[in-house]
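So the structure is just underneath, and the comments pick up after that.
Heads up, one of the protein chains got dropped from this complex, but the rest are sitting where they should.
We call the chains A, B and C, going by the order they appear; numbering starts again at 1 in every chain.
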């Protein structure tokens, strides 16, 4: 059995750990060999391959990034995409594919399996943790850890200067990173994309916090929006993936808070530090287990599924189902955190 | 409603985070007030109290240790223990108790509720993660993180000098810390208390690892034992809690490996660094949620239960049931890790 | 002897460690007692004091921020400023002052000593390390450490996506943080305020780096400026200290690189995370030694001096001299780093 492996979408700590586990168990446990495709589906389209064997994955467990590279190429949007992938797989005698990626990458894998009989197994990857089929995805814990350490450092600056500190974290459509790092970092206000925030309420919390003689930390997800939609974003330009750049909410908010409360406010945008670098111990463990179970699914010939975490178990879930619904923050969970606001 | 709070047993990162959440939600959400008992059940026996209000828990989220102190006093082993506790609760007009601790502390809480009608809610605490009623306990992720960072550092020393490095981690009866940190740290062999290890097998893994030109890391739980029971412990003395000091397995193992393989071996005993200091982001989140749900159980008048994590939910479990069975490492899970041995 | 202590200027890890050392040695070694002034010279002007004794400094060694608070109040710009300070000192029977701060705070101390006979000893504090009288100031090593860890994390993101990552670090007038963190983090280009940069050269380095199949990291100090002065800053507004906000160079640069090289570029502004939180081991050691030697200067009655690091020794330097000249990056040192550019 020869298995192709690829990684798609944005950077996420743990990708290399998944591949190491896939290859170690595939080679040593089942006698498979492997071929890596460079830059996600692009490599599969163009036949751009990377050697993927035990020496290739040695030392990769703690390494961030992906040794295969990544892209957002979608074969269904390319001329003859599916046909070209079939040709690549035939040429390299690839029997099955392990696709590691988010909604887009796994959506392609689902269609390739369902509509074209390509034997795919998926491993879910989203740093935002917004996939409904799994309790957690790897990378998320690392992002929360990095954000929490930053918030820890900002507390003393806030208090020494009696300033408001606004921390903008990742999360365009789901507020998981904001919620977890805000709770873990002791934020005085957490704003998430799932619920439009009331600027007056935020300013009231800020003011009440100062009255208690402490300086507030506001954690805001990059996708959070004020009520009334009156936020003027820094610019309306599109990034290279066609998304509007939303990175301005933190700065917008700091300016509003200064105007409404008379307190000095500063913004820190954590940005890409949240998604690079070595994975946390939790993410290495989760990524390793995902890899081991993905290659087991290959051995079992169970195609069109992805691995998922449920409690402490790794289970298999149909790909089509898994990618159907975004997992957003439950209103009850957000309300639970509200006791720490203000 | 006046609620007493106490922490019992060994140090565990997250204890203060639990208390902060209990007090914040209790005071702000429900208008309760609180009294802390110093040093676990000892404070409840002797009426030794600590002020516990919102100023007392301010800044405690990231702090290791416990602001209330801890002990292993068991009121059922003290003269008139239960009676003296009842008197303390009456004197301080305490209506309910939140007991944060491990098997022993929660076992006392269970009996006080069941046999004597004391209104107790429990919060589970075991750094070893060996409680069957909950997916994880706080403190465990911190311990695994500290151990993984240490293993990361030891890899380069092992390889620069072509030595075997034996890392002894916590875990007297359950190998969870060894299993998770060994997987996350890329250990070449993980030894746990649940399965007696075969010294010849360990030496064979060590030798095969050197043949591949890499130096091995062996992670061993402090409670791991060789087959045949032929390990001569460093000393047979009892510590102050009446446990035999088992801290010698790492050193014993290094000596055996040197003798059997002819390779130099060194031991690092991580010891108390695993259980002190600031909690990881995961543990702060878990401890905070445990605290919020414990005070909700108090509000609901649901006595004799403890909070527990199931997937991403916090649930309530009868105390008596929760402490009945040790959660040890499932043989299948240990076997899964075996692909990385040697 | 009663000694007043105050901290002025921006947040800097190690301020509390200085005060702990001053108080521990002052009380235990010399039998002095202490009074803290809140918020720098403001507290001395207004007689706003804080208790400062051994219990007050307990546990403060690892804590960021300043337990006394800080401000940028300058008594020479206040009505009757010097007179009011004299009154406060007389009222609280303060014999001598230990002033911990930067150029402004120490400049006030120098004039109070020289012109008004107030017995002052200074401890230098600048996170930017731009004071010529001392090899290093505390806080600088922490800032470099935080920035280096961020750069470490950004490398993998840069390489996985073949993007340019621009990291903006602190340093308005001196490029020390950029130089040290850029060298330690393996940056492919470091831009400092001391030398206007040539955008074409930066773009040439970026392009050559991509040719070698690696994605570049550009570290830029917030005060760096392009040749020709054609940078359009994000806004020209003044912050509350009357400084123009320069925080836009990173973003400006990323946009220029995208336009000139056709490569995607992203910016991360590290901001206040560099100056908050627990001090590094080096900074705790330096701050502690500064504190011990400052109180020795008080005991010796040597006024108008500040402590300074020379090699591994702590020496005393006249305050007036110490604050005269900004220590900027030596061109030879910057050239030395140039071998790693591109």
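In this text, a residue touches a chain if its C-beta (ideal position, glycine included) is under 8 Å from a C-beta of that chain, and two chains touch if they have at least 3 such contacts.
What you see is a predicted model, and the numbers here were worked out from it, not measured in a lab.
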Contacts of the hidden chain among displayed chains: B, C
Touching residue (missing chain; options B:63, B:209, B:284 or B:327): B:63
Given the contact definition stated above, which residue among B:132, B:157, B:207 or B:312 touches the chain not shown here? B:157
Filtering C:152, C:168, C:194 or C:222 for touch with the omitted chain leaves C:152
Logged for subunit C, residues touching the omitted partner chain are 21, 24-25, 28-29, 58, 61-62, 135-136, 141, 144-145, 147-149, 152, 180-181, 183-186, 214, 280-282, 284-285, 288-289, 292, 310-312, 336, 339-340
Spell out the interface residues on subunit B facing the chain that's missing from view. 10-11, 13, 15, 63-66, 69-70, 146, 150, 152-162, 165, 240, 264, 266-273, 275-278
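Basically, only the chains that are shown with their structure count from here on.
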Shared chain contacts [subunit A and subunit C, defined touch]: none
If you average the Cα atoms of each chain, whose average lands nearest the overall Cα average? A
With chain centres taken as the means of their Cα atoms, state the distance from subunit A to subunit B in Å. 30
Residues within subunit C bordering two or more other chains: none
